[in-house]
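Missing here is one protein chain; the remaining ones are kept as they sit in the complex.
When the chains are written out, they are named A, B and C in that same order, and each has its own residue count from 1.
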Amino acid sequence: MLAQQLVNGIISGATYALFALGFTLMFGVLNVINLTYGVYFSTGALIALYATRNFAFPILLALPLAAVATGLIAVVIDGLLLTPLRRKKAPELASLMVTLGATLLLYSLMTAFIGTDIQRFPPAAIDSSAIEIGGVRVSRSQILIVGTAFAMVALLLALMRGTRLGLAIRALAENPDAARLMGVDVTLVTFFVSFVSGTLGAAAGILIGLNYNAIQPYMGEVMMLKGFAVIIIGGLGDIRGALIAGLILGLLEGLTAGYVASSLKDAVGFLLLVLTLWFRPVGLFGRAAVKRA
Amino acid sequence: MLKKLTALAALPLAASLWSAAALAQSKEPVTIGAIEILTGPNNKYGIAIKNGFDLALESVNKNGGVLGGRPLAITYEDSAGNKDQAINAARQLIGRSKVPLILGPTLSNEMFAAGPVANERKIPIVGTSTTANGITAIGPYVFRTSLPEADVVPVTLKTAQQKLGIKKVAVMYGNDDAFTKSAYDVMKAALEKLGIETLTTETFGGKDTDFSAQLTKIKGLNPDAIVVSALVEAGSGILLGKKALGFPEKVRVIGGNGLNAPKVMEIAGDAANGTLVGSPWFIGKADPASQKFVEAYKAKYNMDPDQFAAQAYDTLFIVAAAINAAGAAEPEKIKDALGKVKYTGVMGPFSFTENRDPAETSGVVVIEMRDGGFKQFN
Amino acid sequence: MPAFLDDFLFSYQSLIYALGINGLLALSMYVVLAIGQLSLGQAAFMGLGAYTSALLTLKLGTPFALVLLASMAVPALAALIIGVPTLRLSGVYLALATIGLGEVLRIAFVNSELTGGALGLSGIPEKAGYAIIFGALLLALIAFVLVSRSRLGRAMEAMREDEVAAGMLGVHLPRYRISALVVSAMLAGLAGALNAHVSSFISPNDYGFDAAVTILSYALLGGIGSPFGPVVGAIILTLLPEVLRPLHDFRLVFNGLIIVIAVLFMPHGLVPWRIGRTGARP
Partner (left out) sequence: MNGAILTLENLTVRFGGLAAVDGVSFHVEPQTVHGLIGPNGAGKTTAFNLISGLGHQSDGHIRFDGETIDKWPSWQRAQRGLARTFQNIRMFGEMTVLENVLAGMHAHVGGGIGATLLRLKSFGAAEAAAIAKAREILAFVGLANISTRAGNLPYGDQRRLEIARALASDPKLMLLDEPAAGMNPSETSGLIDLLLRLKARGVTLLLVEHDMHFIMHLCDRITVLNFGRKIAEGTPIEVRSDAKVIEAYLGTKVAERLEAGARVR
């Protein structure tokens, strides 16, 4: 059973990591707690659901399509809500509040039109049969989630470390004013980061929706709480940290439920969060410079 | 002077208006209140219930309404699943709309909050979907037409024990929701009473989607069945997770009322096969009244009714009967009449116990999910 | 009392109570925001107060005055535990730590036999009323007005505007941060206790993330320039669901829209003016 529990933990950890990647990017680079991120998770899954179910799109086409569409929505929302605040140099709290209002608005709009019933992808959308190796079972969609999480981390790290755009993003994360002085087109890079985050959030929503078959407007809200834990434990804006923290969280939750008590499963993440803040606020792998003077 | 003249001129007109009003008064609708979740994440329950009420209301009014020709009407108040708003709704229905009776609220949680308000003002309040323990203990004006889990669950478990020879089970329940927690309490008691061994008790959150850790542990213990107290979302997830982990076919899930919804099969697909639930009603019930209800519901709303809609549908007829028996739209009389109503609806014969719970459990059917539909099991 | 007034008070009693209680909650958020920090733990503090008070009343029959004191003391202790380590960090971390606190508490309430699990505690006697709720609100408002027109208020405003500069003027930053958080926890705890003693029933899910966010929106909608802003915000957002009831499905949409518009076009909230511009006096 231990082997199966470890595999379970890795799979759910990969879903947390996949969700947290876009979140940590948005949070770390743009320096706002953007609560609309959870909405992108739901939106992506819902768009892909409609594309596959109502228009018979194959999932391999629906996934990138829905992800890109959601990325564009994220750019529009950033442009409408956050860009004006940045221009006004409004306090951090204003950005948080506006995304809070927008989140309420968007969730309830979605609910008003499509209800809160859970929906699922057509069973034919993905081969969900399981593979069994030595008594340990994994399904194909789960392998896809784990693979995508690792691939996305590699891709993002390559982008951030190996390209001029990545350099610009890092400069923006350090200090928007300095980045502007260095000739970075801050608006463009901000939109790009929003786009990538939205796309990642949507992709996570679609894959997780495929695996758990529980798609509904509020699905993102539940993930947000886990997302907070993962990005703090991993370090704000730390891509590799998000992966490792996600996996740690998934494994610890799985082992807690399997060997301690399932009622404590949800507490693990938040205890870990609080402990991280107590003893290592920069995250497990974070650099110093947490305290901005 | 001019004023006086117009006033005089208006007199005959006013008189005629007054008599018209008097005439209309006998046809004035009898308005009762209903508190349901119409918005927010749990509105599917409230909407199914509202649909059930509205369908029954149509039928009541087509057949001459209540109290000798007065139409029956319902004023809905939205609780949004929030107990504070449920209290506000109850107070406004009583204090402002002056309704003689309240239907709802949707959740047991909300009833615990709104029930005492109605009871204090001596207004009967009738839950149609509140199955938790202790609802009617709130006070003498609190009724419910939904069979409490304490009546349904033992029937289900006993049937499974007799027909499948179940000896040891694993239990899973949603521990963050009053409904699933209270159903679990009932399950625990029933399992003990029936002498079925509980190998482990696992919990989960109502919004969880991943149950693999709990199910992996359960699989290692080789239970004969898994007894689950969950709502549709988590329940479907458990069924899917169980299938993904390759449980043997013969290990069935035995659920509480929360799993009793066609939606479970829609979401879980063939993973739902074999799931047993006890129900006061189910869509495949052969009874002609029930079949007529299903057809009418489908025609009006273009979807399948669930038990919440069915319970609401019956409840409205029961309430209408009580109002007629009371002879007036007065709370105290309606309350007394409610206790004496005998009615046979889509759920079977119905009357209240002394404690204002449903008296009849003979309508309970144990049903099995199979290939996307419910089949009678017992 | 005339019948119509009696009916009116009965219809709107819990709404009127909620105005006062939510006003207190908004003030509890205000204390923290007033020094430029953000707490998303107000709902958790409220829950601690509510459970502390309900348990004392139901299980021990403690006198109500003592119950209220305890319902402030317990959240204050939690604020110290959570605040001391995180307040040395930037504001975002306090916000996240308080989210964590909220979830841990919710899980504790759900899993504890003592607190009745998900079923919560019911049958709490109605011991609070108009006088104590609005008395507490009024006292808190007066206290905040007095503080804002003093050296303490100036230090708080200085911290909100520029914490580094405030520190360079000798403002003991950690002491102010922790005091604000503790006072805020006490107010939220008091509000929780009063709420428990007018609504007869409490359950863990009343104090989740959504509730925390709602409390924050009271303060931000009203504006934090003066203690009146948050109270006005609380009144509006408490009445809004009632006023917008006919909109049904779109009620929450409007709620969200109003918040977005308020922030984008009224960044100082609906009540932008401040109290006591000392220098502005002739």
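As a working rule, a residue touches a chain if its C-beta (ideal position, glycine included) is under 8 Å from a C-beta of that chain, and two chains touch if they have at least 3 such contacts.
Owing to the predicted nature of the structure, the values given are computational and were not obtained by experimental measurement.
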{"item": "Residue in contact with the excluded chain [from C:L89, C:A108 or C:L152]", "value": "C:L152"}
{"item": "Candidates C:L114, C:L169 or C:V243 - the one touching the absent chain", "value": "C:L169"}
{"item": "Contact set of chain C toward the excluded chain (per top definition)", "value": "143, 146-147, 150-152, 154-155, 157-158, 161-162, 164-174, 225, 274, 277-282"}
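Everything that follows uses one rule, which is that only the chains that are shown with their structure count from here on.
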{"item": "Graph class of chain-chain contacts, one of line, ring, star, complete, other", "value": "complete"}
{"item": "Chain A and chain C: spacing of chain centres that average the CA atoms, whole Å", "value": "30"}
{"item": "Residues of chain A whose C-beta touches two or more other chains", "value": "108, 111-112, 263, 266"}
{"item": "Multi-chain contact sites of chain B, meaning residues that touch two or more partners", "value": "39-40, 175, 203"}
{"item": "Residues of chain B touching chain A in the complex", "value": "39-44, 47, 175, 202-205, 207, 209-210, 212-214, 216-217, 219-220, 232-233, 236-237, 240, 244-246, 263, 266-269"}
{"item": "Residue ranges of chain C in contact with chain A within the complex", "value": "33, 36, 38, 82, 85-86, 88-93, 95-97, 99-101, 103-104, 107-108, 110-111, 164, 209, 213, 216-217, 220, 249-253, 255-260, 262-264, 267"}
{"item": "Chain B-facing residues of chain C, complex", "value": "7-15, 18, 106, 110-111, 117-120, 122, 199-201, 203-206, 241-242, 245, 248-249, 251-252"}
